[in-house]
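Let me begin by handing over the structure; questions about it come next.
Only one protein chain is missing; all other protein chains are in place.
Order as written gives the chain letters A, B and C; numbering starts at 1 within each chain.
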Amino acid sequence: MRSRLGWSGAAALACLALLGVAIIAPSVLAPQDPLAIDPASAFRPPSPGHPLGTDESGRDVLVRIVHGAAASAGIGVWATALGIGLGVAIGFAAGLGPRWLEAALGRVVEVLFALPTLVMALLLVAVLGPGTQSSVLAIGLATAPGYARILRSRVRGVARSDYVAYARLEGTPPLRAFTRHIAPNTLWPLVATATLGIGQAIVWVSALSFLGLGTPPPSPEWGAMLDAGRVYISYAPWLTIFPGLAIVATATALTVVGRRLGGAGR
Amino acid sequence: MAALRWIAARLARAALVVWIVATVVFFALRATGDPLEAILGGPGSQAGPEAVAAAERAYGLDQPLVVQYAVQLARVATLQLGDSYARRQSVAELIGQQLPSTLLLAVLALGLAWVLAVAGAIVATSARGRAGRVVGAALRGVEVTATVMPQFWLGAVLILVFASTLGALPATSAGSSPAELVLPVVTLAIPIAGFLAQVSRDALLEADRAPFATTARARGAGEPRVLLRHTLPHAALPAIALSGWAFGNLLSGAVVVEVLFARPGLGRLLQEAALARDVPVVIGAVSIVALLYVAVVVLSDAAELLVDPRLRGPRPGAVRMPDVAVGS
Amino acid sequence: APAAPGDGAASPSAGGTLVYATGDAEPTCLDPHVGGNYPQALLSSQYLEPLFGRDADGTMRPWLATDWETSEDGLTWDITLRDDVSFTDGTPFDAEAVKANIEHLQDPDTASSTGYLAVEQIEQIEVVDDTHVRFRLSTPKSALLEALSQPWTAMESPAGLARGQEENCLAPIGTGPFVVQEWTPQQSVTLTRNEDYVASNPHADHDGPAHLDGIEWRFIPDAATRQAALASGEVDVIDNPLPADIVAAQQQGIEHIDAPRPASSNRIELNTAQPPFDDVRVREAFIRAADPTPGIESLFLGTAERSYSPLSSVEPLAYSDEELFATDPDAAAALLDEAGWTDAADDGTRMKDGARLTVRFPVSTDQSTAAEQSLFEQIQANAAAVGFDVVLDPVDLSTWYGALGAHEYEAVSAPYTIVGPDVLRILYHSSGTVPAPSGYFANHAMLQVPELDAALDAAASTLDPDERAERYTEAQRIVLESFAILPLYDQQNHFLVGGATGVTTLGTVATPTFVNARLAD
């Protein structure tokens, strides 16, 4: 197993395993309350008592990062799920539907593409107001055309493939050809893409938090932590560095694993 | 003739996209916010009823929504774009002022990203032996990390190091002098460079292993020539195909970078206008973004056709994208 | 003499362009008559001047006016004007100009809000002669001089106003030490020296024009970037510095100007018009549980002082009562028990008749600094300990005003800056609960107390300083004892000066003036 993964794959998996524990049972890793304030011990640099230091309200940064995993990864997962859901619906409809539907959906995809993620997010925030739902919706909508396009071209490729043609030739009915060949061959490769997408989504969400459009405080969501800490970057750099590292490490680990999955699928 | 038809078809599609974008934006914004706020000196204004009525007349807000929509659309079509609610200035003029700054940033960042990506890909493919494997693995790690690097974090760290601590570079960027462009351009370029490097390294490796590279070597071509004349053009192809995506990403990044480095530009204009519900500015800016995006995609398609003769003739689909590029 | 001595090495010199970086929003119109917010005041103080000024101790001073006289009933005001001042377009400053300005402020098309409220009561403007103008008021207004000292009522060239709003917004024409040269949106406003400046400014230390050739007024919204720009010498003066940077400035030889804004203090207002804060016991419980003092100390690192008054500490009439705000969680719990909030939800939030003890607290991210938002988080945590569920909602400005207009808040913190204690009338008089056509109302606490209204009305109309002081003190006592507000600290207004000397702030709304400033070499 190890030899096939390589050390980077192993490190990435270890990283994700840790993340999994932090999401499911954060108290195992850090039993303290991430919201408990203690103004008297604000801005403590990293020390044995507080390995990653404390923030402006005296909250432990490590505890907050651990407890924030669920929120951050959750937003990433939801946004990706939304993006993939939409993408799959559009992709299948466009790839298998009649020509006019394909053309119409093609325009939808183009419009969504023509609005870069943050531009879309700004629009949605102007409409819905800032917050977690807006972030999820914005990232979901912004990533959907990417998934839709990947899926449509795959669906087309698979639908025109020799093996589907052969199955139809043998008299396999269309629906069975879809469930037997088209769906599995288009959806499974999407798992790898989704893994990559979650990492990207987490980064996008944190960018929204930076623009003041993200999750409301005092939630220990990483992007929000990072944004709050950035104000103190020269005074208490650990408030910025560590949540930033958590985001980068998670996204990197997901990317590495995603690429492996993608590589294995091909 | 075929080229003309291709261009006409692309332009028609571009116009359609911009129209849909303008429509969606108009109704989305008008459905949820009251533009009067923006007109009357921002939220919290204590303007009297006469002022409200005067503003409504002045901006045609007393007309039915459909009429307002038609007016707005006519403006987009003629690139008049109307007047900003908040800034009391023509939107076309506002965008005209901000666009060059953003374009300069985007073009420089894209250029730097390309240079970094290609340099990385060359180092990764030409390093040989045990050291080569180590270098390759390290580069791969750097590329993946760069790809997922949040720009605002990267920018903040760069400001901390190069402006606050070393004092070597300005922390803000208002114009186009080289010193003040360094940090924003680097901040904007790095994630894109990471992504492009991953894609072009794969293409470069593939081209390097292709029989035509061996053939070139068998003709006596040295490594620099093989790289320059044979493998690099192949590595550039996916990067060209991705230009549309990269451009979208650059515009997203520009919003962040312009706020961070206090740089004037379209991204910041859009951010402020969206928050202030300045409908004409948002519609104008978003339409311009969409237009630019479509233009870049058309250009990159054309460039691809120019570089890669295999694509000429009938072919399905527009931009081909590797799987990793979801969301820009 | 320059207000602060530079460190020994730097010797001041004449000329040069000073770069000022502001973190406040970029104005959408440079004419402060239009709308009327603090960012406009900051910038327009450099090129527009008001009729009156104010000293640090609150004494009113003539500026473009030289003298004033009030009738017995307080309804007629005679103002004498300087005769040696011209606007920078050459138009002479005279009584006609004053008339044109007041009329401009009152014109609905101007859409003035702050300035309009200041001159609302002026019913008739009479040009007696070039240097004399007479105002007739609809009701007595003791705060008229203060109202006319604000940057939002500063004088502009009538010829400039006549150009129409679009043009006037880009470059208003005044009498100040600097002239608007160019405005590059999202980047900067370029100001050049007014060579013909007449030093009417009560703060000026010399006759004639300013020392600086000009000012580049830059907009740098990000606080960390602003500080980095100051540190690297790109800019000379910044506003809204971070507390940590203020503390660090002292070691770096950077001058720190602490100039709290006048009028209101920063406070949290509790909505007394709807549950749960319609019950004074619940309000008191919240205030006793909030315990902001340790947070203010740690977050502001000693740069802000806890306030116990509705008014800013720079207002001579400010009245404070520390006893009322003593922290006591046990008492808070007892008060809540007494008020019937005895059930508990799963998360520890108190309940009564199936309703949760929820406090919706929209926070404007444009108006509340990061430290302030952190302070609210701490108050949230402290209040949670006795059973409040404080829902902090950081939102952009329009959403924030939307929430206020729809009364979807139980607590809110809103800044309000004018000159003088008349702000109490705006913020706490029952008439302030009636929204303007745009939906805005200033009395967020929704206080409707007849005695308070009476005290405020009396204070506003009396011309006797002693009675005025007495009535304002009474009003402040009523406000504090109603537990409708939780005072926090003065409205923070700090400046860091890196490359200049002689930067001072005006005694009116504490905006900086550069009439005496010189660049350090």
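Note that in this section a contact is a pair of C-beta atoms (placed from the backbone, for glycine too) under 8 Å apart; a residue touches a chain by one contact, two chains touch by 3 or more.
Here, contacts and distances are computed from a predicted model.
Visitor: Would you mind picking the UniProt name of the chain not drawn here, from "Glutamate mutase epsilon subunit", "Anti-sigma regulatory factor", "ABC transporter ATP-binding protein" or "2-oxoisovalerate dehydrogenase E1 component beta subunit"?
Guide: "ABC transporter ATP-binding protein"
Visitor: Which chains here would be touched by the one that got left out?
Guide: Even though it is not drawn, that chain still touches A, B.
Visitor: In the whole complex, not just what's shown, which of B:13, B:140 or B:234 touches the removed chain?
Guide: B:234
Visitor: Which of B:137, B:216 or B:302 touches the chain that is not shown?
Guide: Of all options in B:137, B:216 or B:302, contact with the hidden chain holds for B:216.
Visitor: Please identify, in ascending order, the residues of subunit B that touch the omitted chain?
Guide: 128-129, 132, 210-212, 214-222, 225, 229-230, 233-234, 307-310, 313-314
Visitor: Using the document's contact rule, name the residues of subunit A that touch the chain not shown here.
Guide: Residues 161-163, 165-167, 169-170, 172, 180-181, 184-185, 188 of subunit A touch the chain that is not shown.
As a convention for this text, only the chains that are shown with their structure count from here on.
Visitor: Hey, how far is the Cα centre of subunit A from the one of subunit C, in Å?
Guide: Roughly 43 Å separates the two chain centres.
Visitor: Centroid of subunit A to centroid of subunit B, CA atoms only: how many Å?
Guide: Inter-chain centre distance comes to 21 Å.
Visitor: Measuring from the mean C-alpha position of subunit B to the mean C-alpha position of subunit C, what distance in angstrom results?
Guide: Centre-to-centre distance between subunit B and subunit C: 40 Å.
Visitor: Which parts of subunit B, given as residue numbers and ranges, touch two or more other chains?
Guide: 33, 156, 160, 164, 259, 275, 277 - these are the residues of subunit B that touch more than one other chain.
Visitor: Which residues of subunit A are in contact with two or more other chains?
Guide: Within subunit A, residues 125, 230, 233-234 contact more than one other chain.
Visitor: Show which residues of subunit B lie in contact with subunit A when the two form their complex.
Guide: 13, 16-18, 20-21, 24-25, 28-29, 31-33, 137, 140-141, 144-145, 147-153, 156-157, 160, 164, 244, 248-249, 251-253, 255-256, 259, 267, 270-271, 274-275, 277, 282, 286, 289-290, 293-294, 316-317, 320-321, 323-328
Visitor: In their complex, what parts of subunit C are in touch with subunit B?
Guide: The contact residues of subunit C facing subunit B are 21, 26, 28-29, 34-37, 108-114, 116-117, 165-166, 169-170, 184-188, 218-222, 224-229, 231-235, 396-398, 400-402, 436-438, 440, 442.
Visitor: Which stretch or stretches of subunit C touch subunit A in the complex?
Guide: Touch residues, subunit C against subunit A: 223-224, 227-228, 242, 244-245, 248, 294-295, 297-299, 365, 370-371, 373-374, 377-378, 380-382, 392-396, 399.
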